[in-house]
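One protein chain is absent from this view; the other protein chains keep their places.
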Amino acid sequence: MILGEKLTFEYAAYDETPPVLTLKGVDITVKAGEFIAILGHNGSGKSTLAKHLNALLVPAEGTLWIKGADTKDAENTWRIRQTVGMVFQNPDNQIIATIVEEDVAFGPENLGVKPTEIRKRVDESLAAVGMSEHSLAPPHHLSGGQKQRVAIAGVLAMHPECIVLDEPTAMLDPSGRREVMETITKLNRESGMTVILITHFMEEAAQADRILVMDDGVLVMNDIPRNIFRQAEAMQKLGLGVPGVTELAHELRRRGLDVADDVLTIEEFMSDKAIKSLL
Amino acid sequence: MTKITIGQHYPTDSIIHHLDARVKLIGTIMYIVFLLFVNHYAGYGVAALFLTGIIALSKIPPRLIFRGLRMIVFILIFAAGINLFFTAGETVLFHFAFIRITLEGIMMASHMAMRLILLVMGSSILTLTTSPIQLTDGIESLLNPLKPIKVPAHDIAMLMTIALRYIPALAEEMEKIMKAQKARGADFDTGGLIKRIRSMLPILVPLFVSAFKRADELATAMEARCYRGDINRTKMKAMKMTRTEFIGMGVMICFGGLIFLTRLL
Partner (left out) sequence: MKAQTNRLNPQPNEGAEETSPYIIELRQISHIYNEDSVFEKRAIDNVSLKIKAGEMVALIGHTGSGKSTLIQHLNALLKPSSGMVLINGKDIHTDKAKLKSIRQRVGLVFQYPEHQLFEAEVFKDVAFGPNQMGLTEEEVNTRVKSALEVVGLDESCYHKSPFELSGGQKRRAAIAGVLAMRPEILILDEPTAGLDPRGRDEILSQIKHMHTKLGLTIILVSHSMDDAARLTDRILVMNKGCIICDGTPIEVFAQGEMLKNIGLDVPQISSLMTCLHEKNSNLPTGIFSVEAAADAIMKLVRP
């Protein structure tokens, strides 16, 4: 679905300073239907990478293909943006209209979809994120989590095959975070939507099929969550953490208890052999 | 600040809500023009009756419409006052020192007040029943014939939409910045003019920075959703003229006729 080779990107910074390389030869592949999390501290290049995926940015060197279409080719731009939808961090700065359903309609309107078909898509998308009853609400009356779900619906209405979410939960409170995560995982599991989630929250990343870890413009890890969080020390060195239970398992191992080093969830921890024998 | 009532949309299901925005826009303009032609109390009576009918059809709680009036109370008193005291007239009813109230003055003042009240109530029906997007779409479509003379109808409409969307957000932002600077000891209420202008700097700079940041993020988000001006664009709520729209126009013309009839009285 997505194939990128040796992606390089530089930001032309202020005149005095040399341009900053934010991507230094990143290779990336994403299969249809995958749920991928991208981790990395601020400035590691993960947002830049995300913006490449729907041709908001194009690589300075290297090539990125979305379903076989080269993002550098201007002719493909609109098709790529329709295929790969994007949700941003600040829910307030991506809702354009003053009424929820009109905002959701914005994408398909831009694509030139027929009015009756737009109506249908808007209703379906709002239902998919559980916001149907708020279809006539003004956005500033919604909670943060609800706004982000509207933003997701706005992308869904374009009928994309992949959604990229750039820290969609960073500005939300715990219940808002839960709402958004439930929506994302449901889309992935039930509709087979390809999801690329950029996040700072390890517990969120643990739910993905695969995690990519970025550091200083380089892809440093690329594996299933279990194998990523097994490397607790390396993660900490990168300015990232591991989920609480994983950290506890490692601490217990250090103290001589034979707990598996790859537990990710409370359930896994509870059913670990060494723990079970203690209970 | 965040409770600005102008342009506040009250979504519900009514025949007026479903009426094409263009018809509502033109209808409102016609209504305003007709009001200006009224010269007899009967005319205001006709207009008030007409308005009552429209409000009933629109299913908008009347208190919302009256709330709009609250904002013009000052203008109302001022305008009526000027007419009351400064209209030259023959029939002096009351005279004390330099104050002279004439029958003509009272007539002028009441004309003025009624005209203003009916005007504000009428135009608030437009904004209450029409969402900003529909409104701007309507304006865009009405401006479209001017495209050959390089009037960027679509861009004007999009600008208006975004402005309407972000006014409450920016007002909220400004309130927050003011509070934060006050917490840092800023003082906005004392000192001479120069000092006061200077003291606005800690508010204006962050406000501009934030507005630019918003604009930048919004532009990116719009691009990500395939926005590219009005190239190949469609509308969910396509505007079309059906029987209801023609009936609406017909009603407006009849209303105009009635108003002109009252001039003959």
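Labels for the chains are A and B, by order of writing; each one numbers its residues from 1.
As a working rule, contacts are C-beta pairs under 8 Å (C-beta built on N, C-alpha and C of every residue); 3 or more make two chains touch, one makes a residue touch a chain.
The shown structure was predicted, so the numbers you read here are calculated from the model rather than taken from an experiment.
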item: Identified contact with the non-displayed chain, of A:Val58, A:Met171 or A:Ala260; value: A:Met171
item: Positions on subunit A contacted by the hidden chain, ascending; value: 41-43, 89, 143-144, 170-171, 173-178, 200, 203, 239-241, 243-245, 247-248, 251-252, 255, 257, 266, 269-270, 275, 278-279
item: Residue ranges of subunit B at the interface with the undisplayed chain; value: 3, 176-177, 179-187, 201-202, 205-206, 209-210
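Note that in this section only the chains that are shown with their structure count from here on.
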item: Between subunit B and subunit A, distance of the C-alpha-averaged centres to the nearest whole Å; value: 42
item: Residue ranges of subunit A in contact with subunit B within the complex; value: 51, 54, 56, 78, 81-82, 85-86, 88, 90, 92-99, 101-102, 105-115, 118-119, 122, 136, 138-140, 154-155, 158
item: Complex contact set, residues of subunit B against subunit A; value: 9, 11, 131-133, 161-162, 164-165, 168-169, 213-214, 217-218, 220-228, 232-238
